[in-house]
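With one protein chain held back, the other chains of the complex are shown just where they sit.
To keep things simple, chains are lettered A, B and C as they appear, and every chain counts its residues starting from 1.
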Amino acid sequence: MRYLPLTDPDRAAMLEKIGADSVDVLFADVPAEHYLDGPVAGLPLAASEMAVEKHMRRLSKKNLAAADAAFFCGAGAYRHHVPATVDHIIQRGEFLTAYTPYQPEIAQGTLQMLFEFQTQVARLYGCAVANASMYDGSTACWEAIVMAARLTKRRGVLISGGLHPHYVSVAQTMARFTDEAIAYQLPTLEADPGDDALIARISDDTSCVVVQYPDIMGRIPDLQRIADAAHEKGALLIVANTEPVALGALEAPGNLGADIVVGEGQAIGVGLQFGGPYLGLFAITNPKHVRQMPGRLCGETVDADGKRGFVLTLSTREQHIRREKATSNICTNSGLCALAFSVHMTLLGEKGLTALAAENHRLACLAADRLDKVPGVRVLNDTFFNEFTLVLDKEARPLVRKLAEHGVLAGVALGRLFPHGEGLDDGLLVTVTETVTEDDIETLAKSLEEALS
Amino acid sequence: MRYLPLTDPDRAAMLEKIGADSVDVLFADVPAEHYLDGPVAGLPLAASEMAVEKHMRRLSKKNLAAADAAFFCGAGAYRHHVPATVDHIIQRGEFLTAYTPYQPEIAQGTLQMLFEFQTQVARLYGCAVANASMYDGSTACWEAIVMAARLTKRRGVLISGGLHPHYVSVAQTMARFTDEAIAYQLPTLEADPGDDALIARISDDTSCVVVQYPDIMGRIPDLQRIADAAHEKGALLIVANTEPVALGALEAPGNLGADIVVGEGQAIGVGLQFGGPYLGLFAITNPKHVRQMPGRLCGETVDADGKRGFVLTLSTREQHIRREKATSNICTNSGLCALAFSVHMTLLGEKGLTALAAENHRLACLAADRLDKVPGVRVLNDTFFNEFTLVLDKEARPLVRKLAEHGVLAGVALGRLFPHGEGLDDGLLVTVTETVTEDDIETLAKSLEEALS
Amino acid sequence: LEERLIFELGTRETCGVDLPEPKADAPNRLGKFARQQLIDLPGLSEPETVRHYTRLSRQNYAIDLGLFPLGSCTMKHNPRLNEKVARMPGFADVHPLQPVDTIKGALGVIDELSHWLIELTGMSAVAMSPKAGAHGELCGILCIRAALEARGDARKVVLVPESAHGTNPATAAFAGYEVEDIPADKDGRVDLEALKARLGPDVAGVMITNPNTCGLFERDMKAISDAVHAAGGLVYCDGANFNAIMGRVRPGDLGVDAMHINLHKTFSTPHGGGGPGSGPVVLSEALAPYAPLPFIVKDGETGEIHLVEEENVGDEFPGSFGRMTAFHGQMGMFTRALTYILSHGADGLRQASGDAVLNANYILRSLDDVLDAPFGEAGHCMHEALFSDNGFADGMSTLDVAKGLIDEGFHPMTMYFPLVVHGAMLVEPTETESKATLDQFVMAMRSLAERAKAGDETLKTAPHHAPRARLDEAQAARKPVLAWQGSVEG
Partner (left out) sequence: LEERLIFELGTRETCGVDLPEPKADAPNRLGKFARQQLIDLPGLSEPETVRHYTRLSRQNYAIDLGLFPLGSCTMKHNPRLNEKVARMPGFADVHPLQPVDTIKGALGVIDELSHWLIELTGMSAVAMSPKAGAHGELCGILCIRAALEARGDARKVVLVPESAHGTNPATAAFAGYEVEDIPADKDGRVDLEALKARLGPDVAGVMITNPNTCGLFERDMKAISDAVHAAGGLVYCDGANFNAIMGRVRPGDLGVDAMHINLHKTFSTPHGGGGPGSGPVVLSEALAPYAPLPFIVKDGETGEIHLVEEENVGDEFPGSFGRMTAFHGQMGMFTRALTYILSHGADGLRQASGDAVLNANYILRSLDDVLDAPFGEAGHCMHEALFSDNGFADGMSTLDVAKGLIDEGFHPMTMYFPLVVHGAMLVEPTETESKATLDQFVMAMRSLAERAKAGDETLKTAPHHAPRARLDEAQAARKPVLAWQGSVEG
């Protein structure tokens, strides 16, 4: 087997040193009746690299790659151009094949990168401190809810209808097993994101209000108003962002009253990958809350020679020290995705991120104007960044499936996201990033026209 | 421009230091009438990475990639499976973006690799010394001819009809401008490689005999006999090999009397790449001839602390020292391809190369037996390794083109290689490597059957 | 080996991508929410970016550079084929919410990998979506809780051996359970009698690591499972160490109800400096109905693969406890793990666990004359060898030996874990190390052991040949500096 360096003479010499007759003897603690004599039956045997590659390529070709379609899907996972440099860097063996930086003397590469990453995220979100990443946006959102409960000692969780339904679903699942009481209503097919209704429901039991910005239909809620209302009742505002590129054009949540900002970082550097691995971002505006934060943190310090260096720090919050009293059970984070994000963000910088956001918005406006002209199609949104909701005059799901047969991935039907949502079936969430061409927009418009006529 | 780090304030500060008003002033030595005021007219302006990638992908899709076809082409360029490890290593920035190792203290990575490479090549060829690589097989072959002339002080070059016609063509072209007298006759469509006829033509003026092993029709000449005959007349035997994998199954030319062994190394580690960059291999059996060798050589030595180290050596043969008295004008070699070759060869080792050769030969025998059964098709060869010649009952070139339309790249028509060769038009050179499946063979057989019926 | 921060290198005007200049008069649908404040991010040109990260990378140790014997972390070779496959456009460039007809290949990967995981563990089903090991633990415990609730049985306590990974108690607590320790016996294994004594109607289940964190196989696993089951509880097995036993014993045969598998340990997906991981959870028949969404169901007759999400979970799968994460889990890790598994095949996986255990025992027996091996007399170890600081000179610690290893060119072993051993040193070589490398490691360890026993003071200040000397962790925690505070050059 090409990955196993021991030769048979090696094995013999080592067994002799150990004083065992065979490798099987080393497994003597396994009860004989449960020890397998040979390979698990019914499974294939070893295959050459060439054979495996062929097999996997065949499987991959059964998927329609976004590059081969006119592509308008978003809803929490965004297709942006990732510079080739990003993939080159994350494939450096020293980054790719390192472990969590437990030994800082020989892990400054990862540690300095994490310190830079934390700073980038904190600035993007308008926050004081960000952690070294979480699994993804949906789990980061739940961790934020739990953190809010710890901080406020309240259990009422008010979730906006604009939050990504998967994020809602994760929270509802987890709350089944904990004490949180979740209040959530499905969104409605209106241009208004429903800030008033949300604010009206904040109570003295509310630990936190969770708002997505921009929301699942692309609408932009008024964070400052919600924050003020929440704070008045002693509740925290958690803002979830699924499209970090939007923050190149929109004011940062941390600057608009958010207490905890979480999000999905995938859009920058990571790529689609059928939904994972992604990159949970987590930041707070009040640095005093840092000891209640989940996840790994990297901090600056000095070494014995006085040189600047970085270490994982405040680990007393974490499970490997605190065990059942930990702030979270998270252990592995999303280090390599954080690297990808950080490299891409470094290439962009202030100027590039702003320009990228502007280009997304320009194309999205263009698309909205064009699609609004299609008979049977209406653009729902008053406000949006790079995704918006179309209201069709028929159900969107079958239409999306039909268009896919012709190489048009038209977007995400709200009926897929909200299978039990009344009145949402005709909604189609369309996302337009810089990877979309004007030809693609025309193709989508024509396809919709045809399908709806 | 994303590759240019200077900012406008940088430029201004630097111009001030220089004492120039503008960058244009720095070009004052260019006569004003020839200095261009702006970008060359009629050419496109800068494009984003995304746009360039799209453009290049569109171009790439106009080619039929071998992986998408039943593929049987060879004739000096071979498709083998290259382990993913090889490409990973050659993309390490420290290898990819280093220069020729002129400063050995900070280039031991490249130098040790070259020393290992030279040893691998020398052993594969059964030679004493190999150099650090040449451009490709065809130019290495010409360099060998010139070296033989230097050693023998003769000018008669006897080239076997079995030598790759491109190699012949390079030699003929170069000989137009030098003093070599080349004797060459086109091959004939026979099973016998024509050793007798070749031997008969060796004379006292012959500097060298050039023989390909296996030859352009896949036949295997009897090197030892030719070597003995050449040596008897004071001539040298140059053996060219275009398929190094063959030497996992065939005796090494250096063990059969060859004086200089040259070849194309592409088959191991490098990939097809539409013909380049490839990897010229060059080795000699008599170490005393080393000072007449062309190309770079890496040698072992010690550093000031007594540690083993490697340097480029014997550079007094080379152009940058000897100028017009150099053994060759070669300067850049094929370092990165040599690395790819060496990594792949290290993964293979004795055992893997032998097994790879056996697998190639097994499949080639299978294919020959199957294709021989197709009506209108006859296998020419008595001997072969992984390529052999089919004799069809009609012209091969149009047939190859027709099969390509159906996704079958059936091989290389001898009529393409020898456009002026009489009696060769019905020959089709078919190559079968480990990348060919039994299904592919069946597809080829059926396609031939159909096309010939 | 100093590399400045991007904030010190870049400016707000420098950019490593080429994008159109934004037009001031472009349409704007941002309402009143357009950004007013500076983000204050630095940009670097592409060459500067490549250089910054290339230089940074060289301050890291990695499995590509040498032995990385972190016990329980399973740092094995990461094949580059896996990386190549994960980057095939059909896997890398596919959206999780594309219509099902356009993602048959992705579902195929999940199906094939599921099949392997189920067969290798002898279980009934697998939940694929957990994002990492600890998330998988949570999934397993939630399955247990859902199953108990489904039968109206609100048990409150989860038993965890004191040698467990810290994630185990943290997980149980996060899922709303009280955690109680179970002691180890003198051989480092779970004390079966103590466990039996604690079982009762309030115990939801146990979380057991097998092979355990002392590197020993829990011989009584089946008896433990039987006892727990008899008491109405369920058995969670921490599968972090599955690497040691894959292809040799199936946890399902030992009565395990749920076990997560770290794809980034056992199946070679890269650790990436701390993730991403992936923690699928195999489930017994008892727990299978409670698996989280989404999951796939294969039609036994047609072979067609169906994706089950919120929409269609409906009446057919009423038990599913819900969604643990957006989308489908760590698809990018599934492709890598499946590639690894297919490369090995059933025979290769069995060979791998054998070589892993062989390597660990070779280290145990090459060092047990110079280092204290607390359970060395108890028989062979599994895939990791455990030593203690017993016998070191006063003032010399496991930390000193670990830092000394850095100077010898190796990554240190796991230190001070498991907690049941004083100054623990847990060495896991994995199966992808050669005998020559192990011999070099043994030589280094023997020399360090002698120095620690002799009280060699130079060890106290090791490492001396690393990018940094020992770092002041206390200062980092006392006055946390978690972000760069300056303003980027304009």
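We take it that a residue touches a chain if its C-beta (ideal position, glycine included) is under 8 Å from a C-beta of that chain, and two chains touch if they have at least 3 such contacts.
Computed from a prediction, not measured in an experiment: that's the story for all the values here.
**Q** Where the complex has a chain not shown, which of C:80, C:131, C:260 or C:323 is the residue touching it?
**A** In the full complex, the listed residue that touches the missing chain is C:80.
**Q** Residues of subunit C in contact with the chain that isn't shown?
**A** Contacting residues on subunit C, toward the hidden partner: 9, 18, 45-48, 50-51, 54-55, 58, 64-66, 76-77, 79-80, 343, 432-434, 436.
**Q** Contacts of subunit A with the missing chain: which residues?
**A** 1-5, 7, 46-49, 83-85, 87-88, 93
Note that in this section only the chains that are shown with their structure count from here on.
**Q** What is the chain whose Cα centre is as far as it gets from that of subunit C?
**A** Measuring from the centre of subunit C, the most distant chain centre belongs to B.
**Q** Between subunit B and subunit C, what distance separates the C-alpha centroids? Give it in angstrom.
**A** From the centre of subunit B to the centre of subunit C is 46 Å.
**Q** What is the distance, in whole Å, between the centres of subunit A and subunit C, each centre taken as the mean of its C-alpha atoms?
**A** 19
**Q** Using the touch definition from the top, which residues of subunit C touch two or more other chains?
**A** 11, 13-17, 19, 44, 46, 50, 54, 79, 81, 83-84 - these are the residues of subunit C that touch more than one other chain.
**Q** Going by the contact rule already set, what residues in subunit B reach two or more other chains?
**A** 2, 48-49, 83-84, 88, 93
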